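Only a part of the assembly is drawn; its chains keep their places, and the rest are absent.
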Amino acid sequence: MSDKTALTPSTHTTPPAAFSHGVRKGNILQVAGQVGFLPAVEGQPPTPAGPTLREQTLQTLENVRAILAEGGASWDDVMMLRVYLTDTGHFAEMNELYNAYFAEQDLQAPPAARTTVYVGLPAGLLIEIDALAVLD
Amino acid sequence: MSDKTALTPSTHTTPPAAFSHGVRKGNILQVAGQVGFLPAVEGQPPTPAGPTLREQTLQTLENVRAILAEGGASWDDVMMLRVYLTDTGHFAEMNELYNAYFAEQDLQAPPAARTTVYVGLPAGLLIEIDALAVLD
C-alpha cells in the first residue's frame, strides 16, 4: 500500500485536471506549479491577486507555503524552487520580492536551491513556482 | 557501489546522447523528458505518433508509463509530472486528454502534482513530459 497523500489546502480550488496541488510520500513532498490566484471562492473562477509582478509573486509564494504546511513541511524543508517568469526584465524585481519575503520567514535552515527560466504562461499570469521538499 | 540502474524499455531507441531514458536508485525513479515517438523500429529514425496534440499526448504518456514499468513503478508512484507545451492554446485540450487517460488507469493513490509551462520544442513536437516517482 502506498502512503502517498494529496495536499489540498482549504484556500485552493479543486485542481482543474487530474493532478494534485501537492503530494507527499514518505519524506518527499512535491508542490505543483502555483500561480498568483487568490484563495478560492466557491462558485467563482480562479482570480489572480492582481496584475502586477509584486502581487502575483507574493501570492504565489503564499500558495506554495500553504501546500507545504498542509503536508507538515515548512520553507526550511524545501530543496528546490523552480521559478517561471515570462520576461527577463522581471528578474531583478522578482529577486527583491523574493529576498524580502524570505527575510520575513525566519528560516532556520539554508535557503532552497532555485532555477529561474523564462517561458510562456497563460494570459495575465507573470509567475509560476513549484517546489520539492524533503522532510526530516 | 551504486545501485543506480538505467531504464530502457524495449519500445525505446538508444538515447541520442549520453543520458538514460530513466534511472532508478533506491526508491527514487526519474523519467527523462519523453515526447510522442512511436515504438522504435530498428534502422528508422524516431517518428512521432502523429502531428496532432491528441496523438502526441497519448503516446508521450505511454512512453512515460513504459519507463516507470521498466523500473517497477506505476502511475501511483509518480509524485510530479512536468508537462511542456508549445502553445497556451493547447492547455484545455491537453487537460481533456490527460483526464481521460488517467480515468482509465485505475489509480489507487492520489494523482501526481503537475507543472505545465510553454516552451520551445524541436519542430513538429507539441508536448514533452517527464516524471519523478517515489516507490514504496
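Here the chain labels run A and B in written order, and each chain numbers its own residues starting at 1.
Everything below uses one rule, namely that a residue touches a chain if its C-beta (ideal position, glycine included) is under 8 Å from a C-beta of that chain, and two chains touch if they have at least 3 such contacts.
Keep in mind the model is a prediction, meaning the values are calculated, not measured.
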Taking the full complex rather than the 2 chains in place, the copy count reaches 3
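Please note the rule applied: only the chains that are shown with their structure count from here on.
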One copy, subunit A, sits on the other, subunit B, after a C-alpha rotation whose size in degrees, in steps of 5, is 120
Subunit A to subunit B, mean C-alpha position gap in Å, rounds to 23
Residue positions on subunit B within touch of subunit A in the complex are 27, 76-77, 79-81, 88, 91, 95, 98-99, 102-103, 108-119, 132, 134, 136
Subunit A contacts subunit B in the complex at 1-6, 16-23, 25-26, 28, 30-33, 82, 84, 119-123, 128, 130, 132
